[in-house]
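Pasting in a structure now, in structure tokens, and then I'll have a few things to ask.
Apart from one protein chain that is not included, each protein chain of the complex appears where it belongs.
Now for subunit A:
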Amino acid sequence: MAHESKSVPVVPPEIISEILARLPVKPLLRMRCVSKSWLSLISSPQFIKNHLKFSTKKQDFARDRLLFSNSYEYSLRVYACSLYSIMYQESPHIPDELDFLCKDSFVDYNVVGSCDGLFCISTGSHDLFLWNPSIRKLKELPFSGSNVHCSSYLAYGVGYNECQDDYKVVEVMGCSHSDYGFINEFRVYNLRTNSWEMILEYPSVIFCNDPAKFVNGRLHWIATRVTDKNDSWFVSSLNLMDKSYEKVALPDLDDGNFDWELGTLGGNLSVFCDCYKVRMDVWVMKAYGLVESWTKVASIPYFTAIEHSILPVFISHNDEILLQHGSSLLLYNSTHNTFKHPQVQIPHGYGIQFCLYIESLVSPHYVEEV
């Protein structure tokens, strides 16, 4: 390649792309204004994927953020704060208030799942939204076709299908039917085509309506068989690639009086076993699908300072665990067996949902209108 003038080096586009992929989202939005070619580079699906890959690889959780949301007087109030400042900042700080661009009155908004910085928000009935707070893009999804009535319930999950390079929202509608008994209907929304499809029925199982946990290309719900008189709960996974279902083997949980919840820690499927007011055991499946890889990473005692139930949100490399504690946060150090209060000032409210996410350019519109 001819080097026209040695004093003005021209950086080839593939190197520009490598440099820009290492920037956080906010400066990248600014860089869209540099030139038309930079705008089209930053808006391309390939770049968005590469950028996400770099952000995920970052070890300093500079790109990880915690979303706080609560439906306050029927409007969704959302705040976010960097995970780094929650974990390490010693002085009080206030999270940023985010503008959820849709504020219908008398609607109860809830976060029903997230994946790669993209949130799915439900109004409890038909209305669903995809929202990326980092780029402030919101889209209302088309009607799924579920015929929701009073004896039915809805469960959701958001995930990514690597084969199709596409984001998916799964809606499960379960209902009792006088003729057929209990029936589940699965509908999958595909971001690329902006449309829903119905998939196989999965009969006789009741899904817990907590948002599904997305791990290893699969969505995971806690479920129980309709016919199960013992009311025993298990974990059911839906593979977004081939739409197959599986029961996920759990660790050998001790007998006793406890509740358990499903979560994700460090990208792994986790089980939180809560002997209320005694302790919480935190289990992580370190190699997906291997039952022997379930590891108890912590056993958190209920100190007297703990007044509400706790739920792990994040685990650091040195086993510090960030816990949701009612509508506040606690940081548990498992090495020293101590607690502290992060200095982030959480806005007042009840029923605050906490959700960890990564800053990304992933657009709810798939291809961004430029």
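Definition applied: contacts are C-beta pairs under 8 Å (C-beta built on N, C-alpha and C of every residue); 3 or more make two chains touch, one makes a residue touch a chain; residues count from 1.
In this text, contacts and distances are computed from a predicted model.
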_Can you work out the missing subunit's protein name as recorded in UniProt? Choose among "SKP1-like protein", "Adenylyltransferase and sulfurtransferase MOCS3", "Cytochrome c1, heme protein, mitochondrial" or "Ral guanine nucleotide dissociation stimulator"._
"SKP1-like protein"
*Which residues does subunit A use to touch the chain missing from this display?*
1, 3, 6-12, 14-16, 18-24, 26-39, 136
